[in-house]
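Note that one protein chain is taken out, while the other chains of the complex remain in position.
Going in written order, the chains are labelled A, B and C, and every chain counts its residues from 1.
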Amino acid sequence: MASSTPAAPAAPPELRHHFASLEAQKEASSLGMWIFLVTEVLFFGGMFTAYAIYRETYRHAFEGASNLLDLRLGAFNTVVLIVSSLTMALAVWASQQGRTRLLGLFLVLTMTLGTTFLVVKYFEYAHKFENHEVPGPHFVVPLDEATHQLLPRQSEMFFSLYFCMTGLHALHMIIGIGLLLWLLRKALRGDFTVRYNTPVDMVGLYWHFVDIVWIFLFPLLYLLGRHTL
Amino acid sequence: MHFFPEEASTFARHVDSLYLFLIAVTAFFSLMIGVLVVVFAIKYRRKSADEVATEVHESGVLEIVWTVIPFGIVMIMFFWGARVFFQITRPPQNAIDVYVTAKQWMWKLQHADGHREMNELHVPIGQPVRLTMASEDVIHSFYVPAFRFKRDVVPGRFSVAWFEATKPGKYHLFCAEYCGTRHSNMIGWVYVMTPADYQAWLAGGAPGETLAASGAKRFVENACNTCHGDQPGARGPSLTGLFGRRVQLSNGQTIVADEGYIRESIVNPQAKLVAGYPAIMPTFQGLISEEGLLQLVAYIKSLSAPPPAGAAAVPAAAPSQTPPAPERKVSRP
Amino acid sequence: MSGHGKGHGGLGAYFAVFAALMVLTALTVWAAYQHLGIWNTPLALTIATTKAALVALIFMHLKDSPKLTAMVVGSSILFLAFLLFVTASDYLTRRWIPIYFR
Partner (left out) sequence: MNTPTPSSGQRVHYLNASYGVRSWLLTIDHKRIAILYLIGVTVFFAIGGIAAALIRLELLTPAGDVFQAETYNKIFTTHGVMMVFFFMIPGIPAVLGNFLVPLMIGARDLAFPRINLLSWYLYIIGGLIALWAVVHGGLDTGWTFYTPYSTVYSNGWVVVTAVGIFIAGFSSILTGLNFLVTIHTMRAPGMTWTRMPLFCWGMYAAAIIQILGTPVVAITILLVGAERLFHLGIFDPAQGGDPVLFQHLFWFYSHPAVYIMILPAMAVISELVTAFSRKPIFGYKFIAGSSIAIAVLSFLVWGHHMFVSGQSVYAGLVFSVLSFLVAIPSAIKVFNWTATLYKGSVSYQTPLLYALGFIGLFTFGGLTGLFLACLGLDIHVHDTYFIVAHFHYIMVGGTIMAYLGGLHYWWPKISGKIYPEYWSRVSAWVIFIGFNLTFFPQFIVGYLGMPRRYHAYPEEFQVLNVMSTAGASILGIGYLIPLVYFIWSMRYGQDAADNPWGATGLEWQTSSPPPTENFEDTPVVTGRPYDYLTGRGEEAAVG
């Protein structure tokens, strides 16, 4: 997955032997990246389908279980990711302007924000483990915050989906941060110029995509049952 | 050599006719393509190394023709197939009930009057039989080739199917969905009997308590009666006369209370809440065995049975009593 | 340097989109607490889709991308819809024919 970015090698002549021109090469990279994102859409799509079906079937359990997620942390993470998308977009802009130091700055900012997201996520997860809200043998059916009665047993399904969806999203974040580190190294080495900055662009696309996934996860997981409170 | 299994149900003839039609189409087109390919290949074989083929202009008309004709044919197949499918998927009202529990690797079949069988099923001819099936572990599939019907038994829900046998005999019962190590041993027999023989079979053997009676016990064991006990001001809706009725749900929809609905209301009570009642029933997911669920359903069904006997209906088409047949089958675990 | 030069509305557009995303995030949290009946989810999804569209069009430069890219994105949405809605069609219509009539 990490190799998704069809990037040119570090070698100075960025034009690979089998392309006619840099434009053609960039066009191919960009198309390849977008197609890769299509596969990512369907990859997450499988889980969104499962979510949609069970959410309809076990609406009550899902709404109750959703209220147990920490909305403040979820909203904070949403903001963090949106800011990181902005800094990523600025990084792409900086690379196109050939402003290497600015590029480095924005890459570091994006990485920091991504790491912040993951740290917050870690605390959310830890909290779930403490509360026995992790599906599996140690799962304890939680109380409904609205009615203070036990939730239906199927609330476990909500947490199954919650961990699968956010876990996979977090994995994408980790890969994204890895890609950013790689970019930073190349940027500091001065690989990117006004003429050649495809890798920044490609990683940018990936990063924004991961942000988009979260934009959907946030309301579907955190906001689902708030009106019942 | 046989090319068809025995035709022993009302579906069999329809399915076989459909099959023959499809075979005819298959044979016609396979032969047509085969003959054309061979004829062209021979007739237009290359005679000299530098031979040039004759130009044949593409023909839009031809393309349309061979798009539209197959379209027409497959639509005939579709509608015909759908008709047969509807017949197979919709049980008639006058069916007798048989409850099936599938588990690795056996079939447990229970008649409403309490007869229990293992890997064997006795049914009369000329009487629709509705199977309400549940699986205790993995997916199984109830398949009787002679009846041309099968139905997956999916865990976590009831699978309902029906058939009407037409020809006395002994037929294979297979599990058709791969279910683990001894999948191919999960087979049994269906004995189709004349009504007289069937009555004799029913009369013989000692039926345990009826399924509905077992269900009534479970009803009390699980304390269902505290809320659904028909007492005035009960916390749950009355179940008497519920089965088969339209129910008004709290979300405004109405729904027919069938086996699936009753099962769902036990394991996922909040899914389809009856209008006017609070969402307070706990889920029994994982707390009641599949067999127990079937018994509860049989019990609730019996609460709506037309005769007030309490027990589930015994086939109404019972002719006059006949002496027990000599070779009656008694089920053995 | 395809995509560049035309300018993507420049930096101003980025900050405008950022502001819009923030506002929409606040809006969706606020809306989640309102009693809208069956409309809570559709509204949340509409807001999310709007946000996603903004990110895709501006941050990901989809607005200035070749038509082919738009087709690629369109096809992903189309096939995701196949997956979601055709699967859902099974679940939604399972009870259309009750298995028992009286």
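Following the convention adopted for this analysis, a residue touches a chain if its C-beta (ideal position, glycine included) is under 8 Å from a C-beta of that chain, and two chains touch if they have at least 3 such contacts.
These numbers were taken from a predicted model, which means no experiment stands behind them.
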Chains in view that touch the one left out, judged over the entire complex: A, B, C
Which residue of A:Glu156, A:Asp191 or A:Asp211 touches the chain not shown here: A:Glu156
Touch list for chain A against the chain that is not drawn: 1, 3, 6, 16-20, 24, 27-28, 31-32, 35-36, 38-47, 49-50, 53-54, 57-58, 135-137, 153-154, 156-157, 160-161, 163-164, 168
Chain B residues that touch the omitted chain in the full complex: 1-5, 14-15, 18-19, 22, 25-26, 29-30, 33-34, 36-37, 40-41, 44-47, 51-56, 58, 62-63, 66-67, 70-71, 74-75, 77-78, 80-89, 104, 137-139, 141, 143, 145-146, 148-152, 154-157, 159, 172, 174-185, 187, 267-268, 285-286
Residues of chain C in contact with the chain not shown: 68, 75-76, 79, 82-83, 86-87, 89-97
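Assume only the chains that are shown with their structure count from here on.
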Centroid distance [mean C-alpha coordinates] between chain B and chain A, Å: 45
Length of the line joining the C-alpha centres of chain B and chain C, rounded to whole Å: 41
For chain A paired with chain C, centre-to-centre distance based on mean C-alpha positions, whole Å: 16
Sites on chain B touched by chain A in the complex: 268-271, 279-280, 282-283, 285-286
Residue ranges of chain C touching chain A (in the complex, touch as defined): 1-4, 11, 14-15, 17-18, 21-22, 25, 28-29, 32-36, 40-41, 44-45, 47-48, 51-52, 55-56, 58-60, 65-66, 68-69, 72-73, 75-77, 79-80, 83-84, 87-88, 91
Complex interface listing, chain A residues touching chain B: 57-61, 149-150, 152-154
